[in-house]
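For this depiction, one protein chain was excluded, whereas all remaining protein chains were kept in their positions.
Going in written order, the chains are labelled A, B and C, and every chain counts its residues from 1.
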Amino acid sequence: MRAVVYQKPFEVAVEEVADPKIQAPTDALVRITTTCICGSDLHMYEGRTDAEPGIVFGHENMGIIEEVGSGVSTRRKGERVVLPFNVACGFCTNCRSGKSAFCLTVNPPGAGGAYGYVGMGPYMGGQAEYLRVPYADYNCVPLPEGSDHEEDFALLADIFPTGYHATELAGVRPGDTVAVYGAGPVGLMAAYSALLKGASRVFSVDKVPGRLKLAEKIGAEPVDFTAGSPPEQIQDKLGTDGTDRGIDAVGYQATAAAGEEQPALILDQLVDTVRSTGSIGVVGLYLPSDPGAPNKHAAKGELLFRVGRFFEKGQKMGTGQADAKQYAHQLRDLIITGRATPSFVVSQNLSLDEAPDAYRRFDNREDGYSKVLLHP
Amino acid sequence: MRAVVYQKPFEVAVEEVADPKIQAPTDALVRITTTCICGSDLHMYEGRTDAEPGIVFGHENMGIIEEVGSGVSTRRKGERVVLPFNVACGFCTNCRSGKSAFCLTVNPPGAGGAYGYVGMGPYMGGQAEYLRVPYADYNCVPLPEGSDHEEDFALLADIFPTGYHATELAGVRPGDTVAVYGAGPVGLMAAYSALLKGASRVFSVDKVPGRLKLAEKIGAEPVDFTAGSPPEQIQDKLGTDGTDRGIDAVGYQATAAAGEEQPALILDQLVDTVRSTGSIGVVGLYLPSDPGAPNKHAAKGELLFRVGRFFEKGQKMGTGQADAKQYAHQLRDLIITGRATPSFVVSQNLSLDEAPDAYRRFDNREDGYSKVLLHP
Amino acid sequence: MRAVVYQKPFEVAVEEVADPKIQAPTDALVRITTTCICGSDLHMYEGRTDAEPGIVFGHENMGIIEEVGSGVSTRRKGERVVLPFNVACGFCTNCRSGKSAFCLTVNPPGAGGAYGYVGMGPYMGGQAEYLRVPYADYNCVPLPEGSDHEEDFALLADIFPTGYHATELAGVRPGDTVAVYGAGPVGLMAAYSALLKGASRVFSVDKVPGRLKLAEKIGAEPVDFTAGSPPEQIQDKLGTDGTDRGIDAVGYQATAAAGEEQPALILDQLVDTVRSTGSIGVVGLYLPSDPGAPNKHAAKGELLFRVGRFFEKGQKMGTGQADAKQYAHQLRDLIITGRATPSFVVSQNLSLDEAPDAYRRFDNREDGYSKVLLHP
Partner (left out) sequence: MRAVVYQKPFEVAVEEVADPKIQAPTDALVRITTTCICGSDLHMYEGRTDAEPGIVFGHENMGIIEEVGSGVSTRRKGERVVLPFNVACGFCTNCRSGKSAFCLTVNPPGAGGAYGYVGMGPYMGGQAEYLRVPYADYNCVPLPEGSDHEEDFALLADIFPTGYHATELAGVRPGDTVAVYGAGPVGLMAAYSALLKGASRVFSVDKVPGRLKLAEKIGAEPVDFTAGSPPEQIQDKLGTDGTDRGIDAVGYQATAAAGEEQPALILDQLVDTVRSTGSIGVVGLYLPSDPGAPNKHAAKGELLFRVGRFFEKGQKMGTGQADAKQYAHQLRDLIITGRATPSFVVSQNLSLDEAPDAYRRFDNREDGYSKVLLHP
């Protein structure tokens, strides 16, 4: 079959690779209809990870079941499904409590697996014609037949649940005021999820005009961080001493208005932005090892963080990759009834052959390349 | 009346001061029967705060109501009550959600007030014969008549609820394994609370033999941090990759085995000790300003913290002073029925006149001076 | 001052009554700007309660603070406030856990007080020029100055929080399917609240065309119970075996399609409508004593209820009057930002003098008399 294969830093190619096969009785094979390029694919693309040439990318996948193993009970050939990016077993301690991003079975001795990602287990990616799906009863989220909402459903594999997860980590409730740092695809999904949950005001912090415009379009209030301190801008708008909740959809590669990298910038700004007793959800990435970090502490994931103020304000913080499976069903139902339309972030629908070019443009942050969908 | 009055660093005296009076219709006056010296009083005693000479110490108070204002509805003269250390209104946003340690009414523009503590509002302390209690309907926790359980009830003002709060911040549930860093009075109360809640195993980390012995006596497993890395010791005992929950009852003045101060040591060790998706409760103190800190960042409460690993493990952290009022009633009921006896930590029962000497010995960490109760 | 005074069954009059006064230091006096007639006022109006002539009606009140007692800390003359219908202290066990509808202080030995309602304590109603508000710091919910959103804010006193409370009792979460029995003002507020919280589908069951039309207008799906069994109609629409959540906004005066009273009809239909492990919230009224009941058991509030099926399905049920105070602040914020506009249910804005006529028409269920607001 044909697949997007990593060649070397800044180069992927569409190549023939061996077809995936059912390996265990609990596997399914899925013919991919839509697969997305994710911002986190760029970490590998740019050569800033241990990813070896030959890896097939793609952890945001959906399609049609082509075959199921003899131990699969509830899924059938021909069903349309979306695959949350976390490969997970469904029965370990973490999966049983909904924390499928930290599955203890699929990638030992670590916690958590994924399709097409370095360090996340031996699972081929889905930027390809076919995908092997382990524990298919658990990992396939069934969808209505046909092709309706294809773009929306594709986002159930990762960014919509990840944005929603941020609001869960932050404990967003109806009536809350929420500050979301970052208005890239995940940040926009977080803002969108907060509004779906009944937040009274949502602030989206970014500097890219197109992103801020999109935030405004869905009902959030844009805050341009190049125009002044975001916590101060937000508190001025609020007229109170802080938002109820805060979300980090940026991570360690945060840059200050002047452009220099400041790994703990967003966390520190969130402590300032959120009121005492408020809570913070972090889905932006932080790493325990970052060779390209600005200093030796940051290289080990040790960041200067305003712990004193965080404690004094009695805040809470929840972190970690999204358990996409945990949210995918309920978010799917909101899409089916038309109450959620996350595809507003989609910028391109391309063929698999266009992937190399799309990676290049997306990595260059070309205008208008926010969320690319591939259709093999 | 007579009261313990701060004179200068390392000196308090028992002096005559003006009797407190009912100032607002919602006040009560309480005749103190028991008041405790708290480890946090030593911060002021040692001159490491902005506390001015003349301040009356004491935020862990209980006694008999002597008088109530005309706006007090449910409390009466003659009732025995304990006063949670947080002065709070009961009706602001934070109090209404149980966060009385962050009351927005009693100490504006800050969040949170307390008796006898610098920066916590104009409330005289209770190491004295009498105490004025604002918002008496809210702030007085009624007790059974008589003198039974006097030592246990006195601990409801602060350390028992503070230890319990740590287990709430950490989300301790029946069957959980829990690591508690620090086996001083608060750490012991946290370990004790975790066991009361049905934890399956509790580890108490400290180096003082007397504390570790006390931890063992209540059913916790002592871990001497001078004998090796606490996370490794605990994981060896567990045979798994970490505890479900972790508690910091030490704070920023943590010292490594070798004796040097390392402000983020406990937080970093907790990230290592707790398993992925586990949660951490922090009641040990961290400050946004610490002139005596080992470096300029720590002086601003900015600590090098292992954010990368914390995120990778998908952990949660809850922080902040205890909302003692929120827990005092249920913990009182456990004392009344004999199911909780927190007084096992009490080391001395003294008169008010003995306070200056007790402060000196307690501050010198004299053997056997763990929790001192004064009876004016 | 002038007030709406109960005369005898089916008759109220606007009369001069003694002005209310500050009675306790914690009281406030409020000049009423808007007060609503509630469906529950009709129980008294129709003479089906123990209400004595002379009682002033009105438990849904808002206005401007005219005076505060010497023990009031945070409210000031001139502030615009809405008064949740529950008179409550803020500091008893129930109030501290948010259950202000069951305040143990204001109406002993019972649990819960209200303005202008028989059996709910000695509190005059607000269908009048002025209202005395006990425990003013707790019971007044501050509003923005001016007259914006007056109709919306008035509904914060009762029906908006009551509808929201139903969704809390039922545990409605984003993506849920919800069946709401009853599309009167409270049922509509419940459906509206479920949608605000991100429900994926909401079914509104009633038979009155105007109500069903209003339900449809806000995004709910109307179900006419005269057209067939509501559980079957809903399951047909769903294509599954039941909704996630169910809400009873009807109560014991339920009538079957044929018109006869069947006190447990709604509860039984909810057990059928909701899926196994689902949950049910009940805000429709059930009484422990009902002299006009269809049989002697119902007269004691004992109803034939499908307990066997309820248990077999492993369902949960939460009941009781709304703790309006608990929700009023967050719902107010949704009104201020324009994200909630509950005033879509308001049908009339009248002067106090028009109250007797309005009561008559409302009690006759005259077309178009759904929610009447009075402006003294």
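Just so we're on the same page, contacts are C-beta pairs under 8 Å (C-beta built on N, C-alpha and C of every residue); 3 or more make two chains touch, one makes a residue touch a chain.
Only a predicted model underlies this, so the values are computations on that prediction, with no experimental measurement involved.
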Missing-chain contact among C:207, C:237 or C:316 belongs to C:316
Contacting the left-out chain: of C:146, C:259, C:308 or C:368, that is C:308
From B:201, B:245 or B:275, the answer for touching the chain not displayed is B:201
Among the options A:9, A:25 or A:228, the absent chain makes contact with A:25
Residue positions on chain A contacting the omitted chain are 24-26, 69-71, 73-74, 89-93, 96, 98, 105, 135, 137-138, 326, 329
On chain B, the omitted chain is touched by residues 164, 173-177, 193, 196-198, 200-201, 329-331, 333-334, 336-337, 339
Hidden partner sits against chain C at residues 94, 97, 99, 101-102, 109, 111-112, 169, 241, 252, 263-264, 267, 276-277, 282, 285-290, 297, 300-321
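Throughout what follows, only the chains that are shown with their structure count from here on.
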One copy, chain B, sits on the other, chain C, after a C-alpha rotation whose size in degrees, in steps of 5, is 180
So, in whole Å, the Cα centroid of chain A is separated from that of chain B by 40
Between the Cα centroids of chain B and chain C the separation in whole angstrom comes to 42
Touching two or more other chains in chain C are residues 329
